[in-house]
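Heads up, one of the protein chains got dropped from this complex, but the rest are sitting where they should.
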Amino acid sequence: MIIIFKENAPEKELGALREEIKSLGLEIHESVGEKTRLWGLVGDTSRVDMDWLSARQIVDEVKRVQEPYKKANRKFHPKDTVVDIHGKKIGGGHFQVIAGPCSIESEEQMNSVAKSVAKSGAGFLRGGAFKPRTSPYAFQGLHNEGLKLLLEAKKACGLPVVTELMSVQHIDLFQNVDVIQIGARNMQNFELLKEVGKLKTPVLLKRGLANTLEELLMSAEYIMAGGNENVILCERGIRTFETSTRNTLDLSAIPMLKSKTHLPVIVDPSHACGIRWMVEPMALAAVAAGADGLMIEVHNDPEKALCDGPQSLTPEMFEQLMGKVQSMVQFMKNLSA
Amino acid sequence: MIIIFKENAPEKELGALREEIKSLGLEIHESVGEKTRLWGLVGDTSRVDMDWLSARQIVDEVKRVQEPYKKANRKFHPKDTVVDIHGKKIGGGHFQVIAGPCSIESEEQMNSVAKSVAKSGAGFLRGGAFKPRTSPYAFQGLHNEGLKLLLEAKKACGLPVVTELMSVQHIDLFQNVDVIQIGARNMQNFELLKEVGKLKTPVLLKRGLANTLEELLMSAEYIMAGGNENVILCERGIRTFETSTRNTLDLSAIPMLKSKTHLPVIVDPSHACGIRWMVEPMALAAVAAGADGLMIEVHNDPEKALCDGPQSLTPEMFEQLMGKVQSMVQFMKNLSA
Amino acid sequence: MIIIFKENAPEKELGALREEIKSLGLEIHESVGEKTRLWGLVGDTSRVDMDWLSARQIVDEVKRVQEPYKKANRKFHPKDTVVDIHGKKIGGGHFQVIAGPCSIESEEQMNSVAKSVAKSGAGFLRGGAFKPRTSPYAFQGLHNEGLKLLLEAKKACGLPVVTELMSVQHIDLFQNVDVIQIGARNMQNFELLKEVGKLKTPVLLKRGLANTLEELLMSAEYIMAGGNENVILCERGIRTFETSTRNTLDLSAIPMLKSKTHLPVIVDPSHACGIRWMVEPMALAAVAAGADGLMIEVHNDPEKALCDGPQSLTPEMFEQLMGKVQSMVQFMKNLSA
Partner (left out) sequence: MIIIFKENAPEKELGALREEIKSLGLEIHESVGEKTRLWGLVGDTSRVDMDWLSARQIVDEVKRVQEPYKKANRKFHPKDTVVDIHGKKIGGGHFQVIAGPCSIESEEQMNSVAKSVAKSGAGFLRGGAFKPRTSPYAFQGLHNEGLKLLLEAKKACGLPVVTELMSVQHIDLFQNVDVIQIGARNMQNFELLKEVGKLKTPVLLKRGLANTLEELLMSAEYIMAGGNENVILCERGIRTFETSTRNTLDLSAIPMLKSKTHLPVIVDPSHACGIRWMVEPMALAAVAAGADGLMIEVHNDPEKALCDGPQSLTPEMFEQLMGKVQSMVQFMKNLSA
């Protein structure tokens, strides 16, 4: 951490700050120029609040050198984390596809989609029982009833299931869920992060629409600091000025995240683009950029879907996509071999 | 709502969709050109999900004409809402300043700030007991203990209090709070919105960092649809590419919101800019743009604040600001008279 | 084009507007609901200015249905454009890599880079003689002297050359240049677009940092409307709130552009990310997303480069990248076969 002081900062106040910083166990390296005075703070600064320093009248600016996250930081944990869910592994060279409908609508729908995605090679079944919807008048999900249908479909197809938790008050209903998803709008719902941090269930953490990669890692840190180190990160598009796609899929997030953290990184091209025919090119591009997995929306009858129909693939389209994705995964393995 | 069809959409599928739309009680006005077929849907389309239409293979694009919110819509409620909190009114020509520290730190701090802001003319006391912090290692607030200190300070200064609710599980602790704040990061925490919608306590709803004004109004609609119509909207800066200020304060949101909704609109220049000396010019600009109130961070010792020190005013700075703000409010009243 | 009128728009003004619209050769399909009156304009609306309509007091909103570009529009030109530069083809299944240094610095540098990228399989040599730099104190390029070195290097390596034109006043110097690049900052320098529209030289048009895909296509339309239909589009990253990469590479732009236009689309991962080690994953992802080519910065000594050193590959790194890119191009061909 570097502190840049204002010109003519009084020696008395510098002295007082020097004592406070030393009392945190940090060393100070000072550099004084004609107009500029800098301090480099040496030691573990991950818990030092930048605002606490920049609030001082004598301080002009504070810059971080060390990342503010530790458990999620590859510097301290160079080896890739492999999340193992009943034998299905993600990360460290293990690639998985999570597929299923946006929302759970009926027994028939879930069982039909579950069987077809399992047959096509998906590793996990997804489906939402609690749906975050912009409008209070839109379908909000089947809630507890939906979770039951999901767990039945799990039995039918044999795949572990991924579903979104929207509120601390529903957490008890999620005991048999294999992976708990924290959605983009809840990436900084810190109370929810703390609660899933107390569980053992792996967490799929989606990047918020306007959140930096550092903030995503800080949210992962919340979960890990609570004791749950099974976190899977998911890029799903960010909000920009471009309106032809629903969001802008930031594939450069994959190599950047993988350089900064040991956690697995997957991509959701369905939500990013919001358009069915864009899912295939963006899924392939995500694999080429190094993703550890994909999350794809599949619906038995997209035209009648209660949610996100425009971006859902039919089971036939998904079957075809899986073939291409598996070839690409193999191709990338050969390329880096 | 307007549906634009793809060229050569088969008559059979058009017919099926026509029946479905009519069954919703909507009329269809068709317009057929050489290459384009449009349908204008006439009737109450606020509950029609655009995705449900755009998922169809035959549909090229769907455009909304009516706003998707009703209770928050000025078209249906032309008169300004005045929120009345124990006699303190906001909206419809009533202007209020909410002031206090970012976070509640101690009895001494709260009482000292509370008395000074009351003396300077603030209408409400703010202070956070539950703090949304990007880092799990940063100060998270005093929680229940903090709420007690806030309510004691309320007694001491006589001002109604505003404080942030971050999770459904804390809602019982907020029974004596006068205004519940929903923070920017929770603007689309829909489960939380539904819960405060069941209360009678007025809600101060902050715009999310990357949320459009329409989304802000849809979140207000969530609360109002639950039965709580006492919603105050708050612009607090949005996330853009500019980095010299913490966020970009969008003051054009004030006249735009006031044209679309009858709800009061206030502005938080402290969080928007993140810099103490910018609070005054932006506070005055907000009043000039038509804001119904301001939310200002004041700390008895900003250099030692546990949170947001760089943007906090001292009580002396606040006293001076209040004088200017009150003059500006009066000036604007005279100008429009 | 759809016009949505305000409630109670007077019949007299509607009549006057009706006459004006008919005089443009457009038909009007009217749809009148309880609160809403819509007109669908049928005919060629690509030259109708939306503002001209929305300026009317009686108009609430105007929405476009047809795209405002014609020559660049795939609807009117379904077949892929193949740009042929002395036998080197881009588009319609032909893939090309453009490589070379950011700026031309010396004869030795250019010849050394030119030979090595040619040997590695690049199809075009790039190098900047006129450099757009944020600071007036930064190296601005060798100008005419640089162009001479570029043309000498062209002779030495046999590759056609691509270089940026920044101002109409330099256009005469570009007579022997094979492809003229219009940089991101000049994407809406309309006077420059008009001038290159008068030439026969193919134009590489880069997307501006904050420009939508529709605006990019409108800028291509400027060039094509002047008579030069050899336009290659280039995605090079857009400006967002994320700061860990220089820009955010928008790879979804590739399939979206290719659905809307017949023009070739290439990607510049070097400028998008600004970081050397990110070039490879993003280059491979671009190919997987369907790009028709790549633009890659290569420098014989990146640590001493006068411009963009941090993102430049060494010739050895480029050699390795080319091998992977060529495998990926072949893999994608097989996949879609």
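In order of appearance the chains are A, B and C, and numbering begins at 1 in each one.
By our rule, a contact is a pair of C-beta atoms (placed from the backbone, for glycine too) under 8 Å apart; a residue touches a chain by one contact, two chains touch by 3 or more.
The model shown is predicted, which means the values in this text are computed figures rather than measured ones.
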item: Candidates B:L125, B:L149, B:L249 or B:L263 - the one touching the absent chain; value: B:L249
item: Touching the absent chain when the full complex is considered, from B:V82, B:A288 or B:M317; value: B:A288
item: Residue of C:F95, C:F124, C:F174 or C:Y222 touching the missing chain in the full complex; value: C:Y222
item: Residues from subunit C at the interface with the omitted partner, ascending; value: 46-47, 49, 51-52, 54-57, 68-69, 130, 132-140, 166-170, 185-186, 188-194, 208-210, 215, 218, 221-222, 225-226, 239, 302-310, 312
item: Interface residues of subunit A (partner: the chain not displayed); value: 2, 4, 27, 29-34, 36, 38, 40, 42-43, 61, 63, 65-66, 210, 239-241, 243
item: Residue numbers in subunit B that touch the chain omitted from display; value: 210, 212-214, 238, 240-245, 248-256, 259, 272-273, 277-278, 281-282, 284-290, 324, 327-328, 331-332, 335
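Definition applied: only the chains that are shown with their structure count from here on.
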item: Reference subunit C; chain at largest CA-centroid distance; value: B
item: Euclidean distance of C-alpha centroids - subunit A vs subunit B, Å; value: 26
item: Gap in Å, rounded to a whole number, between the CA centres of subunit C and subunit A; value: 31
item: Centre-to-centre distance between subunit C and subunit B (centres being mean Cα positions), rounded to whole Å; value: 39
item: Contacts with 2+ other chains: residues of subunit B; value: 210, 239
